[in-house]
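Removed from the display is one protein chain of the complex; every other protein chain stays in position.
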Amino acid sequence: MMQGLLLAFVVGGLICVIAQLIIELTPYSITPAHILVGYVVGGAVLSGIGWYQPLVDLAGAGATVPLSGFGHMLVQGVFEAVGQEGLKGVFTGGLTASAFGITVALLMGLTVALVFNPKG
Amino acid sequence: MGKRIGKRTIAYDTPAVIRSWATAAGRKEARGKLAEQYDFILNHNQFGEKSWERAEQKMQQYALELALEKAGLQASQLDYFLGGDLLNQIIATSFTARAAGAPYFGLYGACSSLAEGMILGACLLDGGFGRMAAVCTSSHHDAAERQLRYPTEMGVQRTLTAQWTVTGSGAYILDKGHGQWQITQAVPGKIIDRGISNSSDMGSAMAAAAVDTITAWLQDTDNLDGVDYIVTGDLGKIGYEICKRQLLEQGYDVNGKYYDCGMQIYHEEDQDVHAGGSGCGCSAVVMGAKFLPQMAAQPHCRLLFVGTGALLSPLTVQQGETIPGIAHGVLIEYKQEG
Partner (left out) sequence: MELHLEHNLKNREKRLQKLQELDQANMEQLLLELQQEHQQLVSMEAGSIDLAEQRYYQELIEQNKEQTLRIQKEIDKEYQKQISLVTPKAPVLKNVLRAFLVGGTICLLGQLVINFMMLTYDADFKSASALASITIVVITAVLTGIGVYDEIGRYGGAGSMVPISGFANSVVSAALEFKREGMIYGIGAKIFTIAGPVILYGTVASVVIGMIYYLLG
């Protein structure tokens, strides 16, 4: 149990460190949007070739909480849907699997925007 | 070419007098190095308004009204109103001009707008087209941030080269009469683009323009010893260093008399602003709160104010274009009365 927590902390931290190093050490100005898109697509590719699931098995939230886990979820969703529905699943699986995350984020975005004001 | 010296320097026949000025600054600025020197400090970054943009406009109007009050004037006595800011289509200044009701020239020179306005204002007065002109510029950190970078509540790390847009505004009343602070010469800037495309390193992009303008003035007048201060607008720490080095390379040692407004506002260590302040409000508040009063310590003082601007657009930055820099020079002379 403690070991699971520690692994989540270390692996999750290291996944973030990679992004920090990319930002610091490349001469291009890399924006948050670049990082987020890169992680989702990167996670999807790793998941596609079967490398991401072992990481999830090892580190739990350490692998699912970073945005690469979001990409992993999309691809696993597609794989599952293809297994059940064939070709149609290619197009429905990804967004179906990620629907809850996106929906909650959008709902919270709207709610917070209506309730709060930017502090600056 | 009676009113020109050398290749680029304007020498006014009748210098415009800076009759009065006023500065307004935000709360972060008020905790900085010039805390006591601002005429007015905003109670909140929203300043009782419903948006950053309205707050900026209100701040600008406060600065203008204060400057007019100090000069004992009404807005209706202004022959011209010149100014600019960083908001899209310089909308804050246009609203101030709407309230002032004076004939209005909206200027966009990014952070060089104040110097640009002073040059043109002095030209209008020297040309005999009026007696009284106001120059007013402003910037608001949060308004600039959301327009040029990210939403203010987004968690983004800033690079060490990044500068902090100043919340502040300055208004300067130019008068064709007698007075202590006079605009005697000017050097309109050229666009200099050294191929910098990193929009969080604007100091470097502008420094080359500052060097160009300062050397142009020095070549035209050959008077490095005759000037007590050289003050650039908002190059920040990095741009300041580059500018100093480049001037030295050209044979001009400005050590001891060269300052940058961007480095005068915040406490570098505690206020987490990295390379320094920037924005139209930066030189507008520092000139009024620090350098103009400081000039009065000597019976006769000459200051070359070089307003620097990075004329980038968020659109062309995304298209990968480089940043055109500009620097407008204004020679301000202080003469003790009597």
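Going in written order, the chains are labelled A and B, and every chain counts its residues from 1.
Here is the rule we go by: contacts are C-beta pairs under 8 Å (C-beta built on N, C-alpha and C of every residue); 3 or more make two chains touch, one makes a residue touch a chain.
Bear in mind the structure is a predicted one, so any value in this text is a computation, not a measurement.
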Message = So one chain is hidden, and I want to know which residue out of B:I242, B:I265 or B:V330 touches that hidden chain in the complete assembly.
response = B:I242
Key: Positions on chain B contacted by the hidden chain, ascending   = 50-51, 146, 150-161, 194-196, 201, 204, 208, 238, 241-242, 245-246, 249-251, 272
Missing-partner contacts on chain A, residue numbers = 1, 4-5, 8-17, 19-25, 32-33, 35-37, 39-41, 44-45, 47-48, 59-62, 64-71, 74-75, 77-79, 81-82, 86-87, 89-91, 93-95, 98, 100-102, 104-106, 108-120
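The criterion applied here is as follows: only the chains that are shown with their structure count from here on.
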Inquiry  = Distance between chain A and chain B based on Cα centroids, please, to the nearest Å.
reply    = 45
Inquiry  = Touching residues of chain B toward chain A in the complex: what are they?
reply    = 45-46, 52, 141-142, 145, 150-154, 156-157, 198-200
Request  = Name, in rising order, each residue of chain A that touches chain B in their complex.
outcome  = 23, 29, 32, 117-120
